[in-house]
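A single protein chain has been removed from this complex, and every other one stays in its place.
The chains carry the letters A, B and C, assigned in the order they are written, with residues numbered from 1 in each.
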Amino acid sequence: MKRFEKDFSESTHQVSISILIGGAAGLGVGTLEKILSDAFKSSGYYVFCTKEFMSRVRGGSNTTLIRIANFALQAPCWEVDIAVALDALAVEHMKDRYTKSTLLFVDESFSEKDFSTISVAMKESAKKFGSARYVNTYMAGVLFGVFQLEKITLLRSIEKYFQDEEINKEVAELGYETGQKIENITLPKLPNIDIKEVQKLHLMDGTTACGFGFLAGGCNMITAYPMSPSTGVLNFMASMTKEFDISLEQSEDEIASLMMTLGGWYGGARAMTSTSGGGFALMGEALSLSGMTETPAVIYLAQRPGPATGLPTRSEQGDLNLALYSGHGPFPRVLLAPGSLEECINYGYLAFELADKYQIPVIVLSDQYLADTIMMIGDIDFSSYEQRRYTLKSAEDYERYADTANGISPRAIPGFGKGLICAVGDEHDERGQITEEYKMREQMVSKRRRKSDALLKEVIAPICKGDGEIAIIGWGSSRGVIAEALERLDDKRLSHVHFAWIHPLSFEQLRVLDKYKYKIVVENNADAAFADQLKLHDVDVNVKILQSNGFSFFADQLEGMIEESLKELS
Amino acid sequence: MKRFEKDFSESTHQVSISILIGGAAGLGVGTLEKILSDAFKSSGYYVFCTKEFMSRVRGGSNTTLIRIANFALQAPCWEVDIAVALDALAVEHMKDRYTKSTLLFVDESFSEKDFSTISVAMKESAKKFGSARYVNTYMAGVLFGVFQLEKITLLRSIEKYFQDEEINKEVAELGYETGQKIENITLPKLPNIDIKEVQKLHLMDGTTACGFGFLAGGCNMITAYPMSPSTGVLNFMASMTKEFDISLEQSEDEIASLMMTLGGWYGGARAMTSTSGGGFALMGEALSLSGMTETPAVIYLAQRPGPATGLPTRSEQGDLNLALYSGHGPFPRVLLAPGSLEECINYGYLAFELADKYQIPVIVLSDQYLADTIMMIGDIDFSSYEQRRYTLKSAEDYERYADTANGISPRAIPGFGKGLICAVGDEHDERGQITEEYKMREQMVSKRRRKSDALLKEVIAPICKGDGEIAIIGWGSSRGVIAEALERLDDKRLSHVHFAWIHPLSFEQLRVLDKYKYKIVVENNADAAFADQLKLHDVDVNVKILQSNGFSFFADQLEGMIEESLKELS
Amino acid sequence: MSHLFDRENVDVAWCPGCGNFGILKLIKEVLEELKVEKNNTVIVSGIGQAAKTPYYVDTNMFGVLHGRALPAATGIKMANPELMVIAEGGDGDMYGEGGNHFIHTIRRNVNIVHIVHNNMVYGLTKGQASPTSQKGFETKVQVNGVINEPFNPLAVALSLRAGFVSRVNIGNAEHAKGVLKAAFMHHGYALVDIFQPCVIFNKTNTYQWFKDNTYALDENHDSNDFNAALQKAFEVMPMPLGVLYQNKNSVVTFEEQIRKSDAKSLYFITHDVSRLQNLFDSY
Partner (left out) sequence: MSHLFDRENVDVAWCPGCGNFGILKLIKEVLEELKVEKNNTVIVSGIGQAAKTPYYVDTNMFGVLHGRALPAATGIKMANPELMVIAEGGDGDMYGEGGNHFIHTIRRNVNIVHIVHNNMVYGLTKGQASPTSQKGFETKVQVNGVINEPFNPLAVALSLRAGFVSRVNIGNAEHAKGVLKAAFMHHGYALVDIFQPCVIFNKTNTYQWFKDNTYALDENHDSNDFNAALQKAFEVMPMPLGVLYQNKNSVVTFEEQIRKSDAKSLYFITHDVSRLQNLFDSY
């Protein structure tokens, strides 16, 4: 809270409050997140929510962080103003994130009194209504009461999300009254509100935004095997089968997922699969088939920490090298890593366009953090995304691998035209017969390489912000957190460089980075894979800020890390 | 022939002759290779044989190149002194490799007379003995006769390789007589011989040498799925189950191969699997499991051209990036790429030592060229390879992932000691229970990274030969061909740098390359993956000589390519 | 017989005498006799000798990876149910590497014809045991002979409630043709396991062996009777040939169920932008 006012309010009168809610899986932390984010938004605040949770369905200790502010928020913070512990374990679990001024709401039965604890009768009150699981609604009420916000706003949000809304509303009202009455606590000052601006915005997580991007790209088929944190996209698309004509199947394994997707494109669909690192590691051979047969594919790869099963419900940007190099033999591919909801939509759309146009696999890199984080996004005009077709009706003498100047052979689909479509995973000649002729091999290697060259003209340059000589370089999901860390640092020397287009990189475009005297790369992984890519393109990195403990970066912590790393420069 | 004498004989009196034999699969080109290489060796010549063949069992057009010389040979050449066409297609297939002075042996029925063709009655003579398949023995006889070598030597070799040796000997004798009588041809001059030196040598292919290396390393279990060009090692180990106590199983797929291998190591074996690119691409997730659970693994990866099924029986060094980056999440691994028969044995042995000691996956990179090429090797003293054990008898309080200074936790196996062995693919604590504690995660990430650091002290530096300021850098199987190309060029400015230890590279060791003013990398692939690794270690490459047409490099062609590339320097 | 489905100018890569020639001929004849439209037909194959077949048949083809023909075929049917799709490959391809897809494709009842060339050996990789190799079969890898129970594709297919389960011997081409035709006409997944001698690497299971160890089912066998089929599936030496089982009740297929619309190709399906806009705006 202190740190916070110092950093923002003085200069810009920006104020934010962070609320961390902890409890066992199954206690309704997720529901609380939904109600509160909706109610805060309706009250006119900018809202940002992110969660961290264990790989289990009940028990353990999970949290959700809700930040509200009078300015657009795009990052989590580690230290919190308010903490709500729905059970005893949560008090302990959240401990590292308390500051001296953190207000900790606990049940009256908890003995821990180290912090500025505020005891409320959450369990008791919930039980009064017949079930322990009303704790979450009760606490929603308490918080709203404490903030002295309009009760009716909260009740409306409850109506939206509960089937048994009446009783939940009663519980919330009781909480609200209790909250209003709490005394003798120094509450973080609520920011001013801007109802009009905020109400224009849409609240959704990265998963949903990616899903809309894929739909905008005309995705009409998805085949996938469940795997956290990618399953959200599969769920989203499944729900969309009720709205649109989409072929969907849960595959028996990830190899089948990608093979079905390839079959789909071959047959005329705009198909995709979704997975995470371990599942993607199984897709390598099929990815290579996409490259060789020049069959498009879109793969949504939501990263989580490895190796192996690692930390299945946590976050890391750890699969970049795998995405870059998986599959045997060289072939063109594109890697896109959106870092905001807008980018999720734009790059989700672009993935289908590029896959179709260049007949290549396109990998969209997300991660648990981006997938599960709820942010705000302005209006999007979907009529501006055209769902194109790059295929043609085949003529009788159609040759699938006709050699062309840019290496792209016109693609046709079976049953549409008079020609026959022969797509082949062995080395082949132009019509798609197997060949072992070394000159034909050279011709086809060159054809595929020319597609890589052609792709370079599509590359989207990184976004560079600020005029400082020190570039803080990030990619993908870290966009927002780096932005806030830099705002907090408010140091004229620092510029922000954000990459959403990850591969291929354009050597020429990267020369824009030569103007920075120092380069600091921020990656949520242990292998600094992106820094390696920069180095291969003659961009030398001075400092690498890496983290691979299962958390995404936090703006306040990153602020400190960058400060620390500046000392290494000289 | 001309070119050849110019290059070698003048200065060193080195003479070699290259014989290319072509014919359909099933015609016995392979048998001819066996008999002739054996007979030439017995006659006192250094021998080198390499083949290129199609992905089919009968028909098509394959060749084998047999080079004989009075000095140790270690590379193929493109242009040939003698060509033997066992069928009409072969005349065409070998065409690109004829020079003006090439002597082409064809059947009397062939009409093609463009070159210095020598017609012999191969079909007719074979038929005389009752079967067309005697053509190969007949031609062995002809060649021996043409060279005026001792007939008895050839007959002894025939005895070794044929069941129906008597009739084959008769056929050979007929051929021999015919050969002796051929007149009016300018034969390449046979080199002088050195029977004593040559007879000390052993003739074998890279597959066999690798196999002996693995056995020297104590390999007592192999689980694999057939895939060219790796199957040879599986066959070799299968034949060795008759000699040694080895557990062997053909798996249902490559995922099972590596998983069984991991099970084997967990259970106490020294286990390995063999595969090629496509199969390896399927093993990524299991590789990552090896990294996370710290279960050793040895993987023999015989490369062939991709993407996808590509050219299944041909050669390429195309899987380096995949071997480096496959599997999700970072973990230490070692890549070894032998480039001679001695290196096959040494690195095959080392693979097991390192896997066991560091509890990591070790990948031995071969390729179709190395696997199928027959070369000569001197005596090896197998008593110098100790089959060690790095495991201990567990105490009651044994913890599988005990944190240690160098990151290596003492490994124990079940049933051997009082402790329990809990190996886990999720992130874990020291005893092997699943954890999501971020501090424990950081500790384990650091433990695994320290193993990577520790590995650096094992790194074997590249072999640098020559004092020239231009380094010709190669890795793996290209060792011999680069060496001969440099000998042919005989240019004092050129040095040869050969890497057999591929990963991890030691930054310090690589500083030895800083002394070269120019660096030319030679890779049998299209993506210059090794040049990238050099760049990541601050070794900048001036020119890349790449080839990915399905053939390995040929010494004479490479000579020209290097000459060409020298023009690019300045 | 015309040569409607001959592909021009191809170099057939099989060994003289191989059973695959017979299968190739069989398929081309059946396609022609059933008046199948080339352009609406796709043969998907894996990798192996058997999997080379579609390179010699003049239809659309998708030559994928060893073991992976079935999911690719499924994907094609998901994209365009109107296409006639055949998945083809060897015993190693389909029952070894591709075993998991075999199981789950049957469970889905994808409307494809599944042709497996069963030579009880890995041909293209030069003679290792395949899942269907008989016990005792010696190879360079199985130096003491095969020890594992041979995979019984018919029994497994039945245990998964496949709607059409058949086996033929290419040595008996006329009989095989009738069965293959029935498979093409079946509505839903249809398995045709074809005994195919590999004259090079399988010196045990020869034309003669297959002849001696098989017999054709006759009208006494009721292919509508699941239990009878099950009994037949376990019969060995001799092994029954023919349609062991066909579920003649019209069972709904996979692709009939997963789509909102009817069988229209997804090529023609773009999403209504205003609906998309509304959905987004509701957040």
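Structure notes:
Methods note: contacts are C-beta pairs under 8 Å (C-beta built on N, C-alpha and C of every residue); 3 or more make two chains touch, one makes a residue touch a chain.
Fair warning: this is a prediction, and the values are worked out from it, not measured in the lab.
Partners of the chain left out, restricted to shown chains and counted across the full complex, are A, B, C. Which of B:I380, B:M440 or B:V512 touches the hidden chain is settled by the complete complex: it is B:I380. Taking the complete complex into account, A:T231 is the one of A:S37, A:T178 or A:T231 that touches the chain left out. Among B:E33, B:E52 or B:D253, the one in contact with the hidden chain is B:D253. In the complete assembly, the contact with the undisplayed chain comes from C:N152, out of C:T59, C:N119, C:T139 or C:N152. Where chain B meets the omitted chain, the residues involved are 202-204, 208, 212, 215-216, 218, 220-221, 223, 240-241, 243-249, 251-253, 255-257, 259-271, 285-286, 289, 293, 379-383, 385, 387, 389, 391, 413-426, 432-434. The chain not displayed touches chain C at residues 96-100, 103-104, 106-109, 131, 147-152, 155-156, 158-161, 227, 230-231, 233, 254, 257-258. In the full complex, the hidden chain is touched by chain A at residues 26, 54-60, 225-228, 231, 234-235, 238-239, 241-242, 248, 250, 252-253, 278, 308-309, 312.
In this section, only the chains that are shown with their structure count from here on.
Chain A and chain C have Cα centroids lying 42 Å from one another.
Centre-to-centre separation of chain A and chain B, using mean CA positions: 45 Å.
In whole angstrom, the spacing between the mean C-alpha positions of chain B and chain C is 37. Among the residues of chain C, those touching two or more other chains are numbered 13, 47, 63, 65.
Residue positions 54-55, 60, 278, 308-309, 312 of chain B are each in touch with at least two other chains.
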